[in-house]
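Quick one: the structure is below, questions incoming.
What you see is the complex with one protein chain gone and the rest in place.
Now for subunit A:
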Amino acid sequence: MRGNLENVASLTGHLDRVWHVSWNPDGKLLTSCGGDKTIRVWGTHSKSNEGQGSDWTCKAVLQDGHSRTVRRISWSPCGSLLASASFDGTTCIWSQKNAEFECITTLEGHENEVKSVCWSPSGSLLATCSRDKSVWIWEVDHEDDDYQCVGVLSVHTQDVKNVCWHPHKEVLASCSYDNTIKIFQEEDDDWCCVCTLTGHEATVWGISFDKTGTRLASCSDDNTVKIWQDCNPDGQDGGSSRKTSWKCICTLSGYHTRTIYDIDWCKHSGLLATCSGDDTIHVFQENSVGSSYKPGFSLMACVTNAHSEDINSIRWNPNGDGFLASCGDDGFVKVWKYSQC
């Protein structure tokens, strides 16, 4: 292994398991959410990221928005709005003014637990998914704080675990307890499923695009990571945008010994980070040799007992400075620094 992950902060405050961590767009704030129904906002006092090692404090606790577990959070690309998905069946939109957060809208409609939420790269669309097996797409009118449902996609046959937008196109990916990943696009004023990725042998928990959006990484209850390639990214091959075809070009197995709960593809370094029920964090890097259609990945770093229980989420700081956040059932939020040896 040619890399090293160093634990630079362990943040306590959550009273129950922590489900998800998310950095704001400029990478200065870290947010976490969990079973205690709260969202916590963490930051450092120093202006630069250099100080991230030492002086993390909890800057705000967002409560009273949800009546059950907050499962996942997503920052709008402009950094002024935070969306939170909860087991209470709602999605809250929080507005940040100075250091204050206020819940300005509650989106209702899902039949039961909302499992994930994600802002599109332009900030004009929001996707949510739920145990009710549906994926919803909302159009955002920022002037009126109005959210209109523009698509309800009931194509998964089971609980939808996660949704994730393409880094620069209005293309959405979702993954589910039905072992599949689905790709959605808008056609003739309606959203529809344009591709189904099959290959995982159990629940797909996490998905993450690379910076170009032509590759997607997924992690699963089958203890593997799969890398998928968009073989027709420009919609050529007949001209129909329906011709999207994603193929699995690589499977990473034998690393994690239990369910891999989350995966994040760093948009700067290209490093893939995974976290698992085996309490480890792994970091992989693509080998420079080998064709782009048959890539190989090497394990760069591995931290065993990174948390004392299941690790639920992992996120690279969008600054590209190698900071990585994780959280777990042990109630901790941890910050790590990756460095090449």
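The criterion applied here is as follows: contacts are C-beta pairs under 8 Å (C-beta built on N, C-alpha and C of every residue); 3 or more make two chains touch, one makes a residue touch a chain; residues count from 1.
Please note the rule applied: contacts and distances are computed from a predicted model.
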{"item": "Protein that the absent chain corresponds to, by UniProt name, given \"V-type proton ATPase subunit D-like\", \"Queuine tRNA-ribosyltransferase catalytic subunit 1\", \"LSM complex subunit LSm2\" or \"Iron hydrogenase small subunit domain-containing protein\"", "value": "\"Iron hydrogenase small subunit domain-containing protein\""}
{"item": "Option from A:H14, A:K37, A:R131 or A:K226 whose C-beta touches the chain left out", "value": "A:R131"}
{"item": "Residue in contact with the excluded chain [from A:G27, A:G109, A:G123 or A:G270]", "value": "A:G109"}
{"item": "Positions on subunit A where the hidden chain makes contact", "value": "108-109, 111, 131-132, 134, 148-152, 154, 159, 189-190"}
